Each structure stands twice: as structure tokens, then as C-alpha cells.
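All protein chains but one are shown in place.
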Amino acid sequence: MVELAVESLVHVYRQGQVRAIDGVDLHLGPGERVALIGQNGSGKTTLVRHLNGLLRPTSGRVLVDGTDAVQQTVAQLAARVGLVFQDPDRQIFAATVRREVEFGPRNLGFSGDRLRAAVDDALRATGLDAEQRTNPYDLGASRRKLLALASVLAMSTPVLVLDEPTTGQDPRGVERVGRIVRSVASSGRTVIAVTHDMRFAAETFERVVVLRAGRIILDGPPTAVFAAASWEALRSTFLEPPAAAVVGDRLGFGSTPTDATLVAALAGAGTDQ
Amino acid sequence: MLIFEGVSYRYAGAERISLRDVDLELHDGEVVGLVGANESGKSTLCLLASGLAPRSIGGTLTGRILLDGAQTAGRPMHELAARIGIAFQNPGTQLSGVTATVYEEVAFGPMNLGLPLADVLGRTRHALEMLGIEALAERDPARLSGGQQQLTAIASLLAMRPRHLVLDEPTAQLDPAGTRLVGEALARLAEEGASILIAEHKTDLLADLVSRVVVLAKGRVALDGPGRAILGDPRLAELGVAEPSGVRLARLAREAGLPQRALDLAAASA
Partner (left out) sequence: MIIGGLVGPIALLLLAVIVPAVLARVLGSLIRTSLLLTLPIAVSAVLVNVFFFAGGRHVLVQLGPITATAEGLSFAVQVLARILAISGAITLFYLTTPPASLVVDLERRGVSPRLAFVANASVQTVPAMVDRAGAITAAQRARGLDTEGSIWRRVRGILPIVGPVILGAIGEVEERTMALEARGFTRPGRRTLLWAPPDSSAQSAARWLLLLSVPALLAARLAGVLG
């Protein structure tokens, strides 16, 4: 498993003078589940594209297990950092669901039983096992999105990065993505998700990092990041805490960012005999 | 008024029927939320309501769809477009792609209708005002944020002066700021008496907006009734629909054996 370190990262896109990433430091350990939140343009996608070398730092460093990412090709980094893009239609090309999922692991040199097992596991986790022979474009948009997830999941990388994995998913889809995140992390792999869904961030991740204008403004567990004391910072970048946090605060329970913590606080208050 | 009478629909080349025996009446001035799990038929219903299905994308329709008293089948799209407008979830692809400013983009529809120039200008100005985007008039639509593009797309529809507006997950691709921007604009439209059908996963957004909610499940209408009642219906979760936060939290409290506290929760969520 892998340690990721981002050190004093700055990124300026060629066309502009704006610092899309403006001095970010971030250390992520094996098995960590991290949600990256912030408005469009805050630098979330730019940041995660540095983790697998698709973007190179203007200054600063990205270390994957102590080795500078600059010294490795994207193809080499792909074996360690899997990145699922937001739009599945910008990657799907194969004639069947199974072939699409096989593409990544094959590129990494998987074959035989190892390939079969990795693909089977990914299809099962995303609920696509009954659709192996289906043409991907016969699936609805929400399941194509799960297919894109499966196609990177099957690469079995020690780090998994998801760019807005719940967009367009119904509650069951969101729950499924949450289960995948937990199960991947429980095997010691690091999961990072860029998301606009505050409830998903609070319920599924143990650490939440908030970006604004290319800088980290909050970094901590959901209880800290979604605590009333942080709301002003969140709202400064147009983010609203999840409903459970707001309700818990109104009822005087302190920080209850998840449904479960709120219900537990209610039970603890114990006026309900 | 928009009426679906026993409507079933199958996409061209599809094995599965996407909508089955749908009966629905959408009255003028009503804001109706359309919810349901993925692939339950929401987008299909929107396409049928607008007349784009089966006209533009093929497929087989049975039953009748009546728009303001006349069947939509067989009527040319440009005529329907002046009565019913449809917006999609992807803000980028629904812009014409050939205009240099938001103003021209919004004027594009009325221009197509061949209206006198003064009318085109009047409608454009009014549509920009309705969405509160006068300040964007001179901007390049391609360089707006997703939320601003979505507002531009909706303004472009309003400039057609349709009696009905169909919005297919207008906030799905937007960030929280964009979602709020669109939500506020829709609330203003609703207040002014627009007739809107809006498909949306985010029921928190719908709760304050709609007078009525229709739930689709596997292509059929599963529930149909007043917004508050349907969004509080205990069957919502099993139909694959996200409950509004207050409803969900109250349910969790009840399930945890705290029925009294459930009421506090509902109150605190309001």
C-alpha cells in the first residue's frame, strides 16, 4: 500500500496566470478515505490530476511512496493511482461491458485468472455482473458511470481517486458507491473522492478537505469540518453543511455531521420514554 | 394543460418498454416534481411531454398526449416549441454553440420564429430579467459557469413564451452554488405562476418548489399527489427516491424508537 504526499504544490495552467493550485500540502496514508470538496474552479480536479501525473507541478512535488511522480510516466503511475473521471462517455469505447472493464488491467499486464478475478470483482461491486455482454451504450447514464468506476476498480490500484462519483446516481447508486469506497479502503487502499454531495462526503469519508481558490481552507474529520465553527468558512465558498449537522446544531447537540451521529445524540438526550 | 392518456413508449431498438400506461394531467400554473430511481422513465416522460419523442428520436408511442387540447402527434416541432419548452441536464450541449453573447443566445429562439425584430428584442430582455441574468447579456455563453449556462438555457426557453416548461434534472451537473442559483430562479418562476414539470433527484430542492409530486417506478406512475404528502410518504425510500432531509431524519428517529424526537427533528429541519 502507498503513502501519498503533496508538498507546496502550485499549478498554473499554460493559458492563464491564475494559480489553479496555490500552495497545497497534503499527506494521505494507506486505507484513508478522503473527500475533497469545494466549488467548481477551486482546484479539486487539478489537484487529483497531479496524483497520477496527468498534470505536472509548476512548483512543489507529489510523492507516491517517497518517489517523485515527475520521475515516472503516466502509464507507470496508473498502476498505483487509479483515477475515475467524471464523464463516463469520455472513456467508454469497448463493444461490451466486460471488455471495457478489462482494458485497464490488461494495460497493467493482468492476464489469465488474475485478470478474470479482478474484472469479476469490479463487475460484482458495481452491480454490472448481469450486463457483461451488454453494449455499454445500451446502459443508462447512471450505470455507464458505474461502468467507468468498475473499469478503474479492476486495476486494483493501491490508490483510487473518484471525480464526482455520485453525480446522477439515485439513493441506491449513492449507497453502492459508498459501499465500494468503504470496502476498497478496508483492504488498505487509499480512496480520494471529489464531490459536491455534502451528505455523501460526511457519511462515507473519515476525512474532509475543503479547497477554495487553490488552497486548503479546512482539513479534518467530518465532525470538525462540518461543525458549526466551520460553517462560516464553508459558506465563504458557497458550501452548505449536511442537514444532520444543521439540525443537530439547532437542537444543541454539537457537531452531528451524519444521520447516525444525530440519531445517537437524540437517543443520548433520552427524553423519549 | 398537458394530458397523458394511457401512454406507453419504447425507444427505437430497445427491448424494454420505458413508459407503461401513464395517465397524467398537468394543469396550468402547477409546478410538478417528477421523481424516481434511475431508469424509471423520468427523462423519457420529459421527452414525450416536449414532443421530441418520438418525433426526433424515433421509438413507438401508444396512447395520446394532448397539449392545450390538441394531440401533439403530427404537429411540427416549431409549433410545439412555442407552447412547451424543454431544458436538459447538460448545460453545455443545449446552447446553440453559434452565438457570441448570452443576449444572442436567448434571442435565438424568437429569431427562429421569424417574429418582428422589436418582439424579439422585447422577449429577450424580458427572459433575461425573469432569470435575473441581465448582467450576463454581453458574456460569451461558452465561458460561463455551469449554473450560469443553465440559467441561460432556461432563459432561452422562456423567450419562446411557452405555456409549459419541462426541466430534466436541471441541477444534476451543477456544483452547490450553481444548484442554488437555478433553484432560486425556479422559485421566482413558480411564484409568477409558470407551469413547470421538473425531474429532479434532489428532493430537498423540490420540497419548497412544487405543489405536486409524481413518482415513477419502472416506467409506471407509482404515486401522484400533493407535494408535501408524497415527499413524506413512507414508500418513497423503497421506490428508490431520496426523501427530503427532514423526512429522512424523522424516519430514522422513529426507527430508533424515538417517535417524540422525530417531531422535534422535523421541526428543526424546516
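A and B are the chain letters, set down in written order, and residue numbers restart from 1 in every chain.
Here is the rule we use: a residue touches a chain if its C-beta (ideal position, glycine included) is under 8 Å from a C-beta of that chain, and two chains touch if they have at least 3 such contacts.
All figures in this text were calculated on a predicted structure; none of them were measured in a lab.
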| item | value |
| --- | --- |
| Chains in view touching the one left out | A, B |
| Hidden partner chain, touching residue among B:3, B:17, B:113 or B:237 | B:113 |
| Among B:57, B:135 or B:229, residue touching the chain not depicted | B:57 |
| Touching residue (missing chain; options B:90, B:150, B:179 or B:245) | B:90 |
| Option from B:77, B:135 or B:229 whose C-beta touches the chain left out | B:77 |
| Touch list for subunit A against the chain that is not drawn | 49, 52, 54, 73-75, 78-79, 82-83, 85, 87, 89-93, 103-104, 107-108, 137, 151-152, 155 |
| Touching residues (missing chain, whole complex) on subunit B | 47, 50, 52, 55-57, 76-78, 81-82, 85-86, 88, 90, 93-98, 100, 104, 107-117, 120, 153, 156-157, 160 |
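Going forward, only the chains that are shown with their structure count from here on.
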| item | value |
| --- | --- |
| Distance from subunit B to subunit A - Cα centre to Cα centre, in angstrom | 29 |
| Partner subunit A, residues of subunit B touching it in the complex | 14, 36-39, 89, 145-146, 169, 172-180, 201, 204, 237, 240-242, 245-246, 248-249, 252-253, 256-261, 264-265, 268-269 |
| Residues of subunit A defined as touching subunit B within the complex | 39-41, 138, 140-143, 167-173, 196, 198-199, 238-240, 242-244, 246-247, 250-251, 259, 262-263, 266-267, 269, 271-272 |
